[in-house]
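One structure is given below, represented as structure tokens, and several questions about it will come after.
Removed: one protein chain of the complex. Kept in place: all other protein chains.
== subunit A ==
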Amino acid sequence: MAPKIPQQSPLQHSDTVATAGGIPQHAAHPTGWRRWVLTTNHKEIGTLYLIFSLTMFFVGGIFALVVRAELFQPGLQLVEPEFFNQMTTMHGLIMVFAAVMPAFTGLANWMIPLQIGAPDMALPRLNNFSFWLLPVSFTLLLSTLLMPGGGPNFGWTFYAPLSTTYAPSSTTFFILALHIAGISSILGAINIIATILNMRAPGMRLMDMPLFVWTWLITAFLLIAVMPVLAGVITMMLMDINFGTSFFDAGGGGDPVLFQHLFWFFGHPEVYIMILPAFGIVSAIIPTFARKPLFGYASMVYATAAIALLSFLVWAHHMFVVGLPLVAELFFMYSTMLIAVPTGVKIFNWVTTLFRGSISFESPMLFALAFVVLFTIGGFSGLMLAISPADFQYHDTYFVVAHFHYVLVPGAIFAIMAGVYYWLPKWTGHYPNETLAKWHFWFSVIGVNLTFFPMHFAGLAGMPRRIPDYALQFADFNFVSSIGAFFFGASQLLFVLVIVLCVRGGKKAPAKAWEGAVDLEWTVPSPAPLHTFETPPVFQSTDK
């Protein structure tokens, strides 16, 4: 199922070697498995990231289906509660750190050099290293499920002291795995910043960059700012568990609430790390298929930056019930609501781009449009959760689960799928099978809503999250959710089928695969040759 980079014609290849004279690593091409393990090419590394992410999407998805199967009806049927807790925890960890984040990094690797007219990433060897850390990290994390005492069972937020004093003995491995994944993200972010700031085509100013590049630049800064904080928190956990310190142990003078402050100081920017690149993808696709320039380019950039800055000031809205003083409840409530303003600017701009556009509904556009609608639903439930007094009712219920799945599944993941369908012609030289892609889209939209919409009602009625059993009155909602989850999960096999078919053949795509596409990636042939832009392209600045 692994998509391969299409064979390069000998002519392109010898051209490449000739023009890359003096850079020895370009002349030597290892073959077979060594080609993939040793590659420093941004396109091959991007492909590796995307394959890894898709694999982990299915691993995390299977964990979610274990959860949904157990919740299909009330009572304990299939798994032990202890294993159920490991499944909810692993589902969250895998989806956040191994599926969504690497998918965006993969898209960044593939597309940022192409979109800014650079021959490769700034630090190609580091790029190889950051990718190969990921399989190491997640093999380690998944192996904890087989260890005595089981894997992490304390939720993906791993609140101390549940994750320290009361944690299974495999927690040290969990911490190491997260450290490695964090280093991978950090190195990826350094590489992306260095590439964007230094390797743009001559004449391309920052305000000329495509929005996917802009949103990734801001995301990379967020990663630089908060991944070290995560590293700090898990280091403190490590010391509490193994070296007798008491950072989070009240008995030794520490404070468990401090853990939550530190975690969410990382955690809230982290959720924007998972959505800002999605904004960038959608901002590329909607103008292409509406055949109009993006409305309000500059305001999009400023809105993204504003969201990123505000993300540092809202963390305690995850902690409204820990006993914050009234002033803090008010501050975090209002600052959280303030984020709706720049986000609203973005939604407004997308809708205005569509207004009187000459719209066609190919599969990337369908996913992008579903993103706008369904992400907005997730945004609204976020606003409801921001109301501090109301949050006392919603906190830790399925309403929260519904909220963040709406922003992550039809939000981040739909945007990734939209991006994959949008750029597949550039990657493989073939259009994806449009009929199958449309079936995939409609099954996904129906599956997502069937799964997550009833969770709003179950949550408002008081069903707590992270439990293997529930009161009888929630049975109908859970029944629907579980059917939707299996439907959604199964329909993702179509996604794999479309990708495999597209790699193997299909309608040939020209360099400019979509009529309304404007960015630099559409000036190189489809499929994109292994080496592109070795002489920088001439960039004509247009006033966006």
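Going forward, a residue touches a chain if its C-beta (ideal position, glycine included) is under 8 Å from a C-beta of that chain, and two chains touch if they have at least 3 such contacts; residues count from 1.
The rule we apply is simple: contacts and distances are computed from a predicted model.
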| item | value |
| --- | --- |
| Candidate names "Succinate dehydrogenase flavoprotein subunit", "ABC transporter ATP-binding protein", "NitT/TauT family transport system permease protein" or "Cytochrome c oxidase assembly protein CtaG"; UniProt protein name, chain not shown | "Cytochrome c oxidase assembly protein CtaG" |
| From A:Phe247, A:Tyr272 or A:Phe404, residue that would touch the chain that is not displayed | A:Phe247 |
| Contacting the left-out chain in the complete assembly, out of A:Ile51, A:Ile94, A:Ala167 or A:Leu262 | A:Leu262 |
| Touch with the omitted chain, as defined above, among A:Val136, A:Ala225, A:Leu497 or A:Ala511 | A:Ala225 |
| Identified contact with the non-displayed chain, of A:Val233, A:Val400 or A:Val448 | A:Val233 |
| Residues of subunit A (touch criterion as defined above) contacting the omitted chain | 119, 122-123, 186, 189-190, 193-194, 197-199, 224-229, 231-233, 236, 239, 243-247, 249-255, 257-258, 261-262, 265, 323-325, 328 |
